[in-house]
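Removed from the display is one protein chain of the complex; every other protein chain stays in position.
Chain naming follows the written order as A, B and C, and within any one chain the residues start at number 1.
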Amino acid sequence: MALNRLQQLYRSVIVEAAAKPATWGDVSGAVPVHAVNPSCGDKLELALRLDETGRISGLAVPTTGCTISQASASLLVGVVAGKTRAEALTLTDEFIAMIREGTPAPAALGDAAALASVHEFPARVKCALLAWTALRQALGAKGAA
Amino acid sequence: MALNRLQQLYRSVIVEAAAKPATWGDVSGAVPVHAVNPSCGDKLELALRLDETGRISGLAVPTTGCTISQASASLLVGVVAGKTRAEALTLTDEFIAMIREGTPAPAALGDAAALASVHEFPARVKCALLAWTALRQALGAKGAA
Amino acid sequence: MSEELTKQWRADFPLFTAQPDLVYMDQGATGQYPQPVIDAMMNFATTGNAPVHRGLYRLAYDATSAFEGVRQQVADFIGARTANEIVFTSGTTAAINLVAQSFGRLFVDQGSEVLVSVAEHHSNFLPWQRLCEQTGAKLVVAPITADGAIDEQWVLAHINVHTRIVALAQETNVSGARLQDARAIADRVHANGGYLLLDGAQGLAHQAVDVQALGCDFYAFSGHKIYGPSGIGCLYGRQELLTEMPPVTLGGGMIEEVSIRGASWLPAPERFEAGSQNVLGVIGLGAAIDYLQPRRAAITSYCSTLTRQLRQQLAAIPDVQLYSSQAACATLSFNLDGVHAHDLATFLDEQNIAVRAGHHCAQPLMHALAVPAVVRATLGAYTSVRDGQRLVAAVQQAREFFGGESHGA
Partner (left out) sequence: MSEELTKQWRADFPLFTAQPDLVYMDQGATGQYPQPVIDAMMNFATTGNAPVHRGLYRLAYDATSAFEGVRQQVADFIGARTANEIVFTSGTTAAINLVAQSFGRLFVDQGSEVLVSVAEHHSNFLPWQRLCEQTGAKLVVAPITADGAIDEQWVLAHINVHTRIVALAQETNVSGARLQDARAIADRVHANGGYLLLDGAQGLAHQAVDVQALGCDFYAFSGHKIYGPSGIGCLYGRQELLTEMPPVTLGGGMIEEVSIRGASWLPAPERFEAGSQNVLGVIGLGAAIDYLQPRRAAITSYCSTLTRQLRQQLAAIPDVQLYSSQAACATLSFNLDGVHAHDLATFLDEQNIAVRAGHHCAQPLMHALAVPAVVRATLGAYTSVRDGQRLVAAVQQAREFFGGESHGA
C-alpha cells in the first residue's frame, strides 16, 4: 500500500521540523534573499549573517509552504549553523545531490538526511530544494543549483 | 487526361480576353477601387463612371495577375458596359453564383460565361471573382460578395 | 445519475484504457483527448496536411476549406454573426493579450477604468494590470461573494462613464462559480460607452454559449479545456471592433501589400493571424466541438449532480474547508486544516488521484481568501461515481494520516 512511501516521506522528524521556526543566531541587518516556488506558491525570505571569520553566525528562513519546504528550511538551519561558507556550500551540494540524484547522505547532513525519500517524489523536489538554493544564492555561489 | 479540364479552363475566348485591355468608355476623374488577392498577389485598380442617368459610361480594370483574373476583368467590362447600376449588380451576382455555386450562366453574361469552368477549380475562384467584387464595391453594394 | 452514460463517455478517452486505475481530476487545468479528436488530427496529418491560404493546388485548397470550416463551426458554436468574428490564437491567454494590446491601446487612456474581479485567472488579470500601468488608467477590482462568485451587484454599481473595459471570467477557475447575468453587465457597460470581455476558458465546457445573447464584445477560450488539443484557442470579437483593431503580430498571411516603404493589412480575422497557423490544432478543435456539442448538456448535468454530492461528502469531513461554490458544476476546491495543499496533493497522488494544488494562477484570489494554496479537483465527462468515492475516501484517510501519530521513525 502506498502509505508506506508516504510514511517515509512524512516521518516524524520531518513533521516536527516543519513545525519549528527555521531560525538560529542573530540576523539583524541581513539583506534577505527572496525565493518562491512559482508553480505552487511556496515562499521564503532567507536572512544570513557571517561573522568576521566567515562563519555563519545567524540564519533565518521563514517559509510559507508545505511540510516539505518548511521542514527543509528548518533542517537546513540546523545543519549549517556555525559552519564556514565553504563547509555550508559543500553541505548544500551534498543535500542537493541527495534529493536530485538519490546519492546517499553523508553523516554531516544529520537530520536533513531524513528528507532523502523526497528523491522518490520528483514532483516535490523543488519544495525540498527551495531553502537550500536560496542559501547558495545568499552565499554568493555562481551557476545552476 | 487532365488536359481536357485545362482546355476547358483556358479556352481561346479566355486567353484572348486576358490579352485585351479591360477598358471601355471614359473614366476620367473616377476614384479607383483597389483590390488584391493577397494569397497570390493578383492586383487591380477599378475605375468606374456612371452618367447622369445612372448608366455605366466608363469602366477600366487594369489588372496584373493570371490569365483568369485578367480575362475576368476584360470580360466584365464587355458585359456591363452601358448597363444601369441595378443591371450591373444583377449580372455580377449571376456571375458570382456561376463561379461559386456552378449555377448555369444566363445569356446576358455573354462571353463571360466562358469562365464557368472555374467552378471546377476552387483554388482559382478568387482569381475569377476579383474584378467582379471590386465592381460591386465601386457600385456601393453592401454585404459579402 | 446514469452510470451507463458515464461508462460510455469514459470509453471514449484512451488515457483510461492505458491507465484504468487513474482518477484524473484536473480537467480544469487541461482536458483529456477523446478518441475522435485524436483520429481527426491523425487523419489530417496522414491524408490531408498542406499549407492553408497559400496554395493553389487541391490539397492546399482542401486543407484551407477544412481550416475555414472550423472557423465557421466555432462561429456557430458560440453564436457569432459571421466566421469573420473568430480569430484563431494559441489559447485564451493569447486571445486576451491581443485584446489588451490592440483594442486596449486604442480605447483606454488616462482617466479610463478597467474593471476585473479578484477571482480572475492571471491571464485575465495581468494584461489589464499592465495596460493600466502603461496608460495611467485605473484597475478596478471587484470582490467575490461568500460563495466565491464574482459580486455582480458590485460590478454593476461600479460601472460608470470612465469604464472602458470590463473583463470577467464566465466561470472562475477556483470556485467554479458562473456569472449569473452577463447580459445585465453588458447592457450597463454599453450604456456607459464601454466594452465587455468574457473569459470563457472554464465556462465554454459547461454551458451553451451565445455571444449575442450574452451581449459580450469579446469572448476568449482554449481548445484544451473543451476536450480539444493544446496550443489552439479563439478570440471572438464583434466585427466592427476587430475591424478597427491594429494587428499585434506581423508576418506572413496577414498583409495586403508590403513594400520597403510600408505595409497594409488584410481585414479581420486574417489580420490577426500572422505566420503559419496551427492547422493540426484547428482540425482537432473542430473535432472537439463535434464531440462536445451534442453531449455537453448531459455531461454538465451529470457532473453537476456528482459535484454537489461530493461537495456535501467533503463538507462532512471534519477540518475540510471548501472554497468552491455551491453552484459549481465540475469544480471542488478545498483544504484540510493543518495540512498544506501540496502535502494533500501528494497524498492523493499516492492513491493515484490527480488533483491540482497551488494558487491556480489566481494569486489575487489567494490573497483575498488568505490562503497560500488550495487543492482543486475538477471533473470531466470521464469521471466515474467511483472516482468520486475514491476522492472522498482518500481525503478522509489523509486527515487520519496527517492528524494521527502513525508516522514512521
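The rule is simple: a contact is a pair of C-beta atoms (placed from the backbone, for glycine too) under 8 Å apart; a residue touches a chain by one contact, two chains touch by 3 or more.
The structure presented is a predicted model; accordingly, all values stated were derived computationally and were not measured.
Taking every chain of the complex into account, the omitted one touches A, B, C.
Of the candidate positions C:156, C:184, C:354 or C:385, contact with the unshown chain belongs to C:354.
Within the set B:11, B:55 or B:100, the residue that contacts the chain not displayed is B:11. Interface note for the absent chain: among C:5, C:141 or C:298, the touching residue is C:141.
Seen from chain C, the chain kept out of the figure touches residues 14-15, 17-19, 22, 24, 26, 29-30, 32-33, 37-38, 41-42, 45-47, 49-51, 54-60, 90-94, 96-97, 118, 121-123, 125-127, 129-130, 133, 139, 141, 222, 224, 229-232, 248-253, 255, 257-260, 262-263, 274-281, 342, 345-346, 348-349, 353-358, 361, 363-364, 367.
By the touch definition given at the top, chain B reaches the unshown chain through residues 2-3, 5-12, 15, 39-43, 64-69, 121, 123-124, 127.
Residue positions on chain A in contact with the hidden chain: 36, 38-40, 43, 122-124, 144, in rising order.
Going forward, only the chains that are shown with their structure count from here on.
Among the remaining chains, the Cα-based centre furthest from that of chain C is the centre of B.
Centre-to-centre, using mean CA coordinates, chain A is 37 Å away from chain C. The set of chain A residues touching two or more other chains is empty.
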